[in-house]
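Removed from the display is one protein chain of the complex; every other protein chain stays in position.
Entry: chain A
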Amino acid sequence: MTNNGTRWALLGVGTATAVGVGRVVARRRRRHQPDRQDGWYVVRRAVTVDRPRDAVIGFWTDRERLDRALGEWATLDQLDERRWRCVARDPSGGGTEWRAEITVDEPGALRWRVEDTSTPQEGRIELTDAPQGRGTEIRAELRYRSGPVRRLFGLVGGDEPDLALRDTLRRVKALVECGQVIDTRSDPSGRSPAQERATDRMREKLMTGGRA
């Protein structure tokens, strides 16, 4: 595989891992029903990162940085030239795991498939140049299966993949653009522990998702 291919694989692995992390970590709110196609729910989300395409890919060549950004949540193993396996887990415990296999199709395009059969999931990511030299659009498409009862109770594998995807794209953008994802959850306040927990629940709702 070319050098670019490796870098691209790392980007994809990172992104897919972050999706997994989003899925296992956060409590999600339910949203409107996504589109359905041949029995799959389909969501498409995009974010613009203010860096040229090579820089977006290049950010992830630094394996150390990638591990620092995502490492405590996930392990990555290269299976062969084009395929990777990632296992994401909830860093605060609970034993939730998410396994995916990632395949690099070409530099700038990859797809992944979730292995655990309870929530079949497939995803695709493509990078395109944004107009006016405004950087790179990361476009993601996620397909997942889930019965109506599971959806009703918000049980799509424990949360909502669409929200996890949006959250992830935002995290990736922030990491590439400014090297950190801002968090104000442990800022001081005059709240009691119980009030703080209630506020944290509200914060989480305001942190994930966004425009429907």
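Following the convention adopted for this analysis, contacts are C-beta pairs under 8 Å (C-beta built on N, C-alpha and C of every residue); 3 or more make two chains touch, one makes a residue touch a chain; residues count from 1.
As a working rule, contacts and distances are computed from a predicted model.
Participant: Quick one: the chain not pictured, UniProt calls it what, "S-(Hydroxymethyl)glutathione dehydrogenase", "(2Fe-2S)-binding protein", "Amino acid ABC transporter membrane protein 2 (PAAT family)" or "Formate C-acetyltransferase"?
Facilitator: The record for the missing subunit names the protein "S-(Hydroxymethyl)glutathione dehydrogenase".
Participant: Can you name the residues of chain A that touch the chain not displayed here?
Facilitator: Residue positions of chain A that touch the missing chain: 48, 50, 134-135, 170, 173-174, 177-192, 195-196, 199, 202-203, 205-211.
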